[in-house]
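In what follows, a single structure is set out as structure tokens and then discussed.
Let's turn to chain A:
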Amino acid sequence: MAKKPAGPQMFIANRLDDGRAVFLTANGEWTKVAADAAVGQTDEEVEALAVLAHGAEDANLVVSVTAIAADTEGNNLAPAHMKFAMQAKGPSVRLDLGYQVSPNWEQ
Partner candidate 1 sequence: MALVNLTGIQPTQYTELASDTSPAEGEVVLVPFDRLAEESEAFFQTVGRVGVLVGTETTFSALEPFANKISFVAIDFPAFGDGRGFSLAVRLRKDYGFKGEIRAVGNIIPDQAQFLMRAGFDSVEATEERKTAFETALKRFPSYYQTDAIGLGQRSVAHVRHSAKNDDNTDAADTAKEGQRKAS
Partner candidate 2 sequence: MYAYDTYDHAIVNARVEEFRDQVERRMKGELTEEEFRPLRLMNGLYLQLHAYMLRVAIPYGTLSSNQMRRLAHIARRYDKGYAHFTTRQNVQYNWPKLSETPDILQELADVEMHAIQTSGNCIRNTTTDQFAGAAADEVLDPRPYAELIRQWSTFHPEFSFLPRKFKIAITGADEDRAAVKWHDIGLVVKQSDTGEIGFEVLAGGGMGRTPVIGKVIRDFLPVSDLLSYLEAMLRVYNEQGRRDNKYKARIKILVDAMGADEYARQVEAEWAKIKDQPLDVPEEEVARIKAFFTPPPLPVLDNDVPTVNAFADKNFLFKAWVSNNTGAHKVPGHVHVTISLKPHGGIPGDATDAQMDLVADLADKYSLSEVRVSHEQNLILPHVAKKDLPALWEALDAAGLGSANAGLLTDIIACPGLDYCSLANARSIPLAQKLTERFDDVKRLMDIGPLKIKISGCINSCGHHHAGHIGILGVDRKGEENYQLLLGGSGAEDASKAAILGPGFDEGGIIDAIEKVVAVYLGEREDGEEFLPAYRRLGADVFKEAVYGAR
């Protein structure tokens, strides 16, 4: 696993079948909406989320589980780093494809 970021954290992964980037929620589900993700503030909270996240990995629901820094300052909760923010929003090109218009868009 990548080195742990500091500060509030969220978990990102890709769904096994379509590879779609998803975020872990507090009840252990995976959402396409980064703003609905669970945020771990303390080490204990992050550890508890990690157990849920890796459980889903072991159950072959998601792959590539990663703890990432969460940006909790704006109105919307989002990944702090641009790469993960890109995963939350979809590509910044081909906006006609729908993925970026609504995070719930499905093929």
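The rule we apply is simple: a contact is a pair of C-beta atoms (placed from the backbone, for glycine too) under 8 Å apart; a residue touches a chain by one contact, two chains touch by 3 or more; residues count from 1.
How were these candidates chosen? In short, all candidates are chains of the complex that A comes from, given by their letters.
The structure presented is a predicted model; accordingly, all values stated were derived computationally and were not measured.
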Touching partner of chain A in this complex, picked from 1 or 2: 2
In the complex with candidate 2, residue positions of chain A that touch it: 14, 16-21, 57, 59-60, 63-64, 80-83, 86-87, 90-94, 97, 99, 107
